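Missing here: one protein chain of the complex. Every other protein chain is in place.
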Amino acid sequence: MVRRVLSIQQQDFDVARLQQELVAEEPEMGAVVSFTGYVRGRSGDREVSSMELEHYPGMTERSIEGIIDQAAARWPLLGVTVVHRVGVLTPGSRIVYVGVGSSHRGSAFAAAEYIMDFLKTGAPFWKKETGPTGACWVEARNSDETAARRWRD
Amino acid sequence: MVRRVLSIQQQDFDVARLQQELVAEEPEMGAVVSFTGYVRGRSGDREVSSMELEHYPGMTERSIEGIIDQAAARWPLLGVTVVHRVGVLTPGSRIVYVGVGSSHRGSAFAAAEYIMDFLKTGAPFWKKETGPTGACWVEARNSDETAARRWRD
Amino acid sequence: MIKVLFFARIREQLGCDGLEIGFRENMANLAALQASLIAAHEPRWEQVLNAPNVIRAVNQQLADLDHPLSDGDEVAFFPPVTGG
Partner (left out) sequence: MIKVLFFARIREQLGCDGLEIGFRENMANLAALQASLIAAHEPRWEQVLNAPNVIRAVNQQLADLDHPLSDGDEVAFFPPVTGG
């Protein structure tokens, strides 16, 4: 079973520490690919002053465990870390971290992108953006569905 | 022109600081993909006790600038950082960092992998591995050429 | 007893985080449970729960309307996800 760290949390995270833990004491580790998502100050042409992230406790963790299992079955991975924040976040804040360690870069890149694509479409998180004219739930994007679907072909 | 940081250096680097500089003050930044390469303790079935990285000063920087230009022409990028170490490194050490920032994750993933593939095949660096039975120059891998070639199709 | 949860936009449109309803023989599947919820509330519930992009889960796994239910199940209704 691939070494894994999974956390849903309100507080910020430290990418260097997460990467250090992913790599630690693993002599075969040759490649780490990480993704960090940030709150942008604009969404389309709306200004965003803050964002609130809601999730479904329990189901979120199960979904992400399942996504990691799928990725580990497809590629030879040495470690996977997924951290996703919830609560109120301001522009420039980190939202999500996905780190994947492997012996070679090809599987690390592929698995990190796979995990992000399925996290976007299969893990129960919802974003509500607040701007000068009020708060709106973010609508799901077709491009995310398309990104996840290409792994099934 | 995409904001860029490029360094060839003997000393280690701090992935959190490099990522912080990549993101700083850019309100459109939504996604950062980073790759970190590490010295592995084994190479095939040979044990590796240390590795020496040689480069061609001048041409190395030009090659990497050209690779970044190509990536920035293909994808809408907000920032690119490439740091490559030279000199003697021991297993577990960081060798290379590629960080790419963009508004959306698709272009950040694609450009980071593109830059790594061309760095592996087009930038003049050479590795010599030292193990219990002596030192050997690392042979170029066909899989790296194949990885770079797929971007041309 | 069936535990019913609502999230995000759906939670706000219904003005309800969740509720518990006694399990009855006529709640054999998710469609039947949804019909009981609609019957027991204002017309707004019908519009919200029948909307084409509502996602449903039973015991934290995605489920279609014909998914069978048992006493003690946890059912959730939510909009398409937007995390990451």
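Note that the chains take the letters A, B and C in the order they are written out, and that residue 1 is the start of every chain.
Here, a contact is a pair of C-beta atoms (placed from the backbone, for glycine too) under 8 Å apart; a residue touches a chain by one contact, two chains touch by 3 or more.
Since this is a predicted model, take the numbers as computed values, not measurements.
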Need the list of shown chains touched by the one chain that isn't shown.
B
Among B:S7, B:Q70 or B:T121, which residue is in touch with the absent chain?
B:T121
Of B:A24, B:V88 or B:V138, the residue that touches the missing chain is B:V138
Missing-chain contact among B:V2, B:L18 or B:L53 belongs to B:L53
Touching the unshown chain, chain B contributes residues 37, 53-56, 58-59, 62, 84, 95-96, 116, 119-128, 137-141
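Convention: only the chains that are shown with their structure count from here on.
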If each hop has to land on a touching chain, what is the smallest number of hops from chain A to chain C?
1
Whole-angstrom distance, CA centroid of chain A to CA centroid of chain B, is 23
Within chain C, the set of residues that touch 2 or more other chains is 84
Among the residues of chain B, which ones contact at least 2 other chains?
105
